[in-house]
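Below is one structure, written out as structure tokens, with a few remarks after it.
Left out: one protein chain. Kept in place: all the others.
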Amino acid sequence: MRDVAVVSFAQSATRRDQTRNEVEILLPVLREAMAPTGLTTHDIGFTCSGSSDYLAGQAFAFVSALDAVGPWPPIQESHVEMDGAWALYEAWVRLQHGDIDTALVYAFGKSSPGDVARVLSLQLDPYVTGPLWPDAISLAALQARAFLEAGHDEKDLARVVARSRRNAVGNPHAQLSGDIDEATLLDEPLYADPLRMHDCPPISDGAAVVVLAAGDKARELCERPAWIRGIDHRIDVQALGSRDLSQSASTRLAGEKAGVGGRADLAELHAPFSHQELIVAEALGLDETATSINPSGGALASNPVMVAGLVRIGEAARRLSAGEGERAVAHATSGPALQQNLVCVLEATS
Amino acid sequence: MSGQLAAVLGTGQTKHVAKRDDVSIAGLVREAADRALEDAGLTYADIDAVVIGKAPDMFEGVMMPELYLAEALGAIGKPLIRVHTAGSVGGSTAIVATHLVQAGVHERVLTVAFEKQSESNAMWALSIKIPFSQPLVAGAGGYFAPIIRGYIRKADAPLDTGFQVVLKDRLNALKNPYAHLHQPDISMEQIIESPLLWDPIRYAETCPSSDGAAAMVIGSERAADASSRPVAWIHGTAVRSEPTMGAGRDRVNPHAGRDCAKAVYAEAGITDPFREIDCAEIYVPFSWFEPMWLENLGFAEEGTGWKMVHDGTTALDGDLPINMSGGVLSSNPIGASGMIRFLEVANQVRGTAGEHQVDGARKALGHAYGGGSQFFAMWVVGKDKPK
Amino acid sequence: MTAEPITGIVTPIRLDYTYTPGTSPSQFLRGMKEGRILGRRCPSCAKVYVPPRGGCPMCGVEFAEEVRVADTGTLVTFAVVNVNFANRVIDLPYVSGEVRFDGSDTTSMVLVQGIPVDQVRMGMRVKAHWLPRDEWDFTFANIDYVEPLDEPDADYESYKEFV
Partner (left out) sequence: MTEVLSAPHSMEFPYTRSTGPMVGAFLTGLRDRRVLGVRDSAGRVVVPPPEYDAGTAAVLPADELIEVASEGVVTSWSWNPKPRLGQPFEQPFAWVLVQLDGADTGLLHALDAPRDAIRTGMRVRIRWAEEPVGFIKDIACFEPAP
């Protein structure tokens, strides 16, 4: 495989944004990501984006978002109706051909215009599950119970949340941050029993942009590129009652294929709910004592749907490029209760 | 040239109809996928990854339906990617699948595209009223009819050009068992007398609304060499996009379409497309887009595409047969329509197109477009392995 | 009596959102509320967009100055519509036109009235017919339709690039 690296990353502040549309959120982030590379749209070999029409309730949302790129003269471009992490995967595949050296990946999404937990129930089979409208929080809570009853304690969840809030203090893009101890968190009432409010993600609008480059081009554009050493994604059956919810088989498989090997200085795991971080870390064989998990605060600190997975890869890469480690694992998820998962192994050396 | 060689190992599609009320969404998609695997002599166990495409999720009212479709697609434990690039999606989905093979990531990829329009109503889904905005004044035809008027003015084309296209395509459709519209009595008179919906577009000059799915298995050189079935070698693929709202953008002869054609010919080593391409399936939802795309694709000089319609060049027995299957004018399961174009030309060079086979077709072009004529996806396939 | 097996179901889907058009479109809509067509100019290519969205799609940059555009313009192309779609009910046939308002570099889709349908021409000069002032809202639909101006048709070359 050709060596491909993340050479630049930018993201918007994530919050409910009631003034700007998607294009207006995306444009400054695009500019910020492109600036350090010195590239313009015309220098980019391939562009790929991720988004979902249902978030804001408009068909073809990606069509107007493309305008932000300024695709003129016409560009090579594609779009996945998925989290931007899968757009990055498509771009990585495209770079393997060898005829182009750079790719631009972006994702955008506004979760605040609708009731996103209810909107997401449209992902369920439309015959025997969807008509009951089970919302994403309720389904995650069913999974959390299965996880807890498989031999875990709610203190584990509180520990994840406390670390997320603490780590997010250093992340200017995060929505939720602070120094809260686990005991205080456990004093809070149950919300979607067994989950407390803080075990669930905030409602976030946002955009993220990654620039990829191959081989010498990456070394030219970035002092310390974050090289993609492995990337893979897998999917499980959807029906919640047909899988072991306390584990993630597809994450485990994707991790094996991507070559995680249980080793990483840091990991950015796309876990919108606290228990999901523990399920994913376990599936990837990552140990908190050896690996810094979600140094950004992760999706518990900010969760722009369709963007948060790409942010994990961007955050992991950014930290490696800044010298915070030499090897990182990034993970993205999609579908109800961790149905589909992508794992990316990144490395950077001086 | 990009990456390793890839080929179409098998194709499958459903009989396109207004309403497939005997199957679920999964059943529809699966029917095409099963046929593609059977055609390739393979099973789901032989497939490394699945790439699926469709137009807006609101058509079926399922958000990212590939999640629910994972087991129907045999994708459990495998990579599954969902593409959405508006009307061109069927083409760009096939291209993503091709890239996975050309990049050396996978040996055999199943690619599927579908639309089950009868679950809702495309007219509703495409005209959801957004606050503060004007309602789209007159549907999709209302958007494209002024562009067609622009073409007629620019090319000074005879007004019956569109009728000739419809007559040809609907007669071709009679030779295609999968086509939605089978109108054995179709005549010029019938077309001319059909209601004038959006002048200059008559009812007979518009595509139907269909339920349908299409699928292909794309394999590596090794997989293709090992196949006992005829394969279609992929000589070139290209995608191009431009903005919808760009000031001064030429919507009659879009820049992105011209660039995309140039790129796909270059990759396929084609210097004279009219001579070197034996036949093409191009995305023609309204009759007049045939002459427009003939020019955009470099088959005809600007302003002269309509002449090829009138002199029989694009007929099934002409020098450059276009839409041998009956085209989008005869079947339009929106998200699948682009893939059907790609699949039909693969069948042509494999020699498996059946009654609408073009004798001796060795090299063919598949074309899809979408949005406001701004997204383009194309491929060139050939009977012979690329050199 | 044996009931027929189930072969179909109806699943009603209703989703409620709060729609925000965004900063640039909001300014445009506020202009409409006051009876003014406000475009914005791209600082790079100098083209004026009506309505403006996030930025210039040809250049990928944010818009600069606001530009008031005239409510007169040229009908660059059109369709004669003989069927009513969705929730729009107008006397048939009617003309759906694309008008380049003077001072703008984009076209807007708008109804053409005040002239027999068979006399509508490309290049025709037109003027906006606004709804009564007390009906103005934050929408482009304040322009009910355009009607012919008593002016010679524009020369084809002058509007060809917008067709």
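By letter and in written order, the chains are A, B and C; residue numbering begins at 1 in each of them.
Throughout what follows, a residue touches a chain if its C-beta (ideal position, glycine included) is under 8 Å from a C-beta of that chain, and two chains touch if they have at least 3 such contacts.
From a predicted model like this one, the values you see are computed outputs, not experimental measurements.
Although it is not drawn here, the omitted chain touches the following shown chains in the complete assembly: A, B, C. Screening B:4, B:120, B:134 or B:209 against the full complex identifies B:120 as the residue touching the chain left out.
Of the listed positions A:50, A:194 or A:255, the one in contact with the omitted chain in the full complex is A:194.
Contact with the chain not shown here comes from a single listed residue; of A:149, A:187 or A:216, that residue is A:149. Residue in contact with the omitted chain (choice from B:61, B:219 or B:305): B:61. Contact between chain B and the absent chain runs through residues 19-27, 30, 44-45, 58, 60-61, 71-74, 76, 118-121, 124-125, 128, 130-132. Not every partner is drawn; the one left out touches chain C at residues 3, 5-23, 26-27, 29-30, 138.
In the full complex, the hidden chain is touched by chain A at residues 18-19, 57, 113, 115, 117-118, 126-129, 131-135, 137-139, 141-146, 149, 190-195, 237, 239-242, 245.
By definition in this document, only the chains that are shown with their structure count from here on.
If the chains shown are joined wherever they touch, the resulting network links each chain directly to all the rest. Here the chain at the heart of the structure, going by C-alpha means, is B. If you tally contacting C-beta pairs for each pair of chains, A-B comes out on top.
Between chain A and chain B the centroid-to-centroid distance comes to 33 Å (mean Cα coordinates, whole Å). Chain centres here are Cα averages; for chain B and chain C they lie 30 Å apart. Averaging Cα coordinates per chain places chain A and chain C 38 Å apart.
Among all residues of chain C, those that touch two or more other chains are 11, 13, 19, 21, 25, 53, 56-58.
Within chain B, the positions touching two or more other chains are listed as 61, 130, 243-246. Those residues of chain C that touch chain B in the complex are listed here as 7-8, 11, 13, 19, 21, 25, 29, 45, 47-49, 53, 56-58, 76-83, 85-88, 93, 96-98, 105-106, 109-111, 122, 138-141, 156, 160-163. Taken in their complex, chain C has these residues touching chain A: 9, 11, 13, 15-25, 53-62.
Across the interface of their complex, chain C is touched by residues 18-24, 26-28, 30, 41, 54, 56-57, 64, 66-72, 112-115, 118-119, 122, 126-127, 130-131 of chain A.
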